[in-house]
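Only a single protein chain was left out; the remaining protein chains are all shown in position.
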């Protein structure tokens, strides 16, 4: 089976996510990066393409338009199949939409767009163009998250009662954005990041993960966002009370000022007859608790785990898989959908187990609802149902 | 120095806290249990006193009144110095007040009273009688909590920004109270427990611990309490958004339906330039995080810890101290105050580092505010300032 | 049931183990310290007895002889029942033997004697006097060690194949003995400590624990001891290859120069169909591994543990019990035997689950065999069978 050809927009020098996309996409041997517009500066784009990705100069484009035009004009067995959108949030929409309309599938960074309106329009565009659209809520790709989902959705714990999601980091505890940190600059800039800072950047991962694992939708929420670092224009910390359909309650905490914490995404779910705890920084362990016997620790690939987590793993138990492998799983499943689409099948993204344009809409609804709640004094707001 | 003589009300058969009090009080060799009214049934009281505590029958009283009257009539060097109140919440107030007025010092279980009004009156009684009053927020007695307090209050982390307190358990995930579990019965009974279930029983420990370590008062809160177990009459789960004086934000989660969790009290605090994480089930470790160097794990009694935690420890590092030792520390400090009071000194409980009647008032304010917030649809309420 | 009366030899100022004995003995309310010879200096003995233990001056004796003579002459319901031997190793034998012959039961620190010959004679003395003799291999008192023993001896894992015991500390990584550290002084002094340093002080705990849990005797060993700190006269580190009856193999490592390690006693056992891992510094967890399902973590007092560990615990799961509680369990079981003996029953120490004089003999055989092996160039030696 020939490899799918991938193009990239963004992801040049000083980006860390570009390299992540390249590694993750190629990891399972199904995809190959063939070109990109890595910067709006043609020289820098070429430099990035050549030095970071080993590409030929002719496919290191100076603009996104050039990427689309040139690739479109290539013969079918050279032309890229899909584009990765690895740019700041404010341009996700334009890039993704243009690529879809030019006939390319799209894998986009999250949050999906700058605003909910853009998200809704993008959903329409996906529907209209019938292209495959993926979103990099990469934490859903961990084997033990598959295990958790399998357990919770399979009813192992009965009805869910309590959900704790936390995503805390410490890297923005000081005004990094004023010291030349490019990542900090755009993420704290309302013009590029959107209505939210921390809650958009990482809170949405938490929201997505909780709904992905439980299958329950948040019905209403009450959010208290804070900007702790003087001079910063977007939230860098927030706590959100959650009420889920079916009666479960929960809390989502997100912070980028939790000094010294690296990438503290944790999920805990307690149902009527069991519960689980997972932590991204030790992702190959899943604690499973029962009322009547010792707690157990399920491990990636080890004895007693379920098929969905086994399929998500590549190497024997005890050989740790990490962030890149989880990220790669999104690409693996996305590639299946793209293959099928290229074969002319009518595909439904929801059948392939990767975050879709619907997740992206949901994420933008979450951001807008959280920000509104906080702005109104941390009051309760309904979370929009699927619209 | 002769041992202080302790009496007990409650704590008889089927109580676990009575034995805890006896062990903790006597652990440092300064206190001796000499008598008690362990049950309102005289036979059971005597049986408890003799079999559980090895007491002579004559000091195993059939009622609290008898305890007070008989002990008062004893000669000074036999008479008990203080009473432990180890009864359900609804009678704490009556017992404590009567003991104080009869001239005895008091160590009381928490929450301090059944209602805030009782708490305020008890505070007046303490002031009037000039007796020593202690409250068993025992988790403040751990060496690593002393270390945490020393670090936070000493400014090691700069201003506090984020406080996460969690106290979750799983033992009430089903209707234990209908199956003959005495502990479950009274704790889920509004007539005996008070306005709150879980939030009163364990949530107040969290509130007290957070304020004890940070020195910051909660200014306002928004609470969402739930009763998950059908038929139960009090909350068994709750999440509370917190705003502290000085601008710190936080979340307090309390639950007794977190299936499989034993006694999950955790505290995390992040300031401007450092943070800490502590978990009661591994109480001899304190994770301390910094922005610019690896995180460190401070350990009870080990190299590099501060005097307040060293003083709270009894044995060399690596020889774990646990729940009983922490509980005993309250008694050690309480005993110092009682000794001083018995020598005729005017004592201020706040000087001796044990939870006082003021903490008890604070706890009752917390319960009433949380319950009111939740009842009003989880809205924000001011937390009363010291009154 | 009246409390048993305990006397102590040693355990005065600057000793940490004296206070441990007092707390542990009294913790379960069955024993009371009534007197002792805490130092060979009468003033210091009295000072220790009064300030550390709150004893009346008349029972703070200036010598061991005085302790025995005076207590013997007391009326039966005042006289002490047993003596704790808390002195350096070289005088254990003389003190224990004299106490037994004077009609007192004995609880002794380990290693039991200075030499194997003394140990064998002491065993005869115990047999002859029919007194109860206990030895403080205190680590056997942890609930999760009871659980481990129950599992292994009950055949849960099939035949044992591999045993790893490790007891490492860092406190003697430098020449503490030259800087006024009393504990370091006698433990590194051949005249007081015996033929071995580290391997006698803590290695014997490992040997005892391994045999206690598995029920298997070491048949032969090959030991490589080292003295790393210049000028030190006894070993401060050692590794021992082990062969057990029945074919199991193992390693025992003991060290007091493992810089920064507090009290790292760990035990791991792997059988044909399961295994376990335990660490003293987090003593309330027992990892149990299986070939065909996730590993489980058994926890003190929590769901799914066995009666022997439940009986060894005092408080609900999640309320950590530590070193003192484990130590106290030895005293609880020892007290049962003493009570029975005082009632005139013929008792067999092995029926009461506390380390006995036979364990002490075994420990001295271990020390002598290890030292001989190491001195002969780390060659294999048979471990004496019970003699």
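We call the chains A, B and C, going by the order they appear; numbering starts again at 1 in every chain.
We adopt the following convention: a contact is a pair of C-beta atoms (placed from the backbone, for glycine too) under 8 Å apart; a residue touches a chain by one contact, two chains touch by 3 or more.
Predicted, not measured: the structure shown is a model, and the values here were computed from it.
Student: One chain is left out of this view; which of C:3, C:162, C:192 or C:217 touches it in the full complex?
Tutor: Of the candidates C:3, C:162, C:192 or C:217, C:162 is in touch with the missing chain.
Student: Out of A:71, A:277 or A:321, which residue would touch the omitted chain in the full complex?
Tutor: Considering the complete complex, A:321 is the one touching the chain left out.
Student: In the complete complex, which positions of chain B touch the hidden chain?
Tutor: 288, 290-299, 302-305
Student: List every residue of chain A that touches the chain not included in the displayed model.
Tutor: For chain A, the residues touching the absent chain are 1-3, 16, 19-20, 22-23, 26-30, 51-54, 169, 171, 260-264, 280-284, 299, 302-303, 314-325.
Student: Tell me, which residues in chain C touch the chain that this view leaves out?
Tutor: Those residues of chain C that touch the unshown chain are 157, 161-162, 164, 170, 173-174, 222, 224, 226, 228, 237, 239, 241, 243, 247, 249-251, 253, 255, 257-261, 270-275, 289-291, 295, 377-380.
One rule holds in what follows: only the chains that are shown with their structure count from here on.
Student: Which integer distance in Å separates the CA centroid of chain A from that of chain C?
Tutor: That pair's centroid distance is 55 Å.
Student: On a C-alpha centroid basis, what's the spacing between chain A and chain B, in Å?
Tutor: For chain A versus chain B, the centre distance works out to 43 Å.
Student: How many angstrom lie between the CA centroids of chain B and chain C, rounded to a whole number?
Tutor: About 35 Å separates the centre of chain B from that of chain C.
Student: Among the residues of chain B, which are close enough to touch at least two other chains?
Tutor: In chain B, the residues touching two or more other chains are 260-261.
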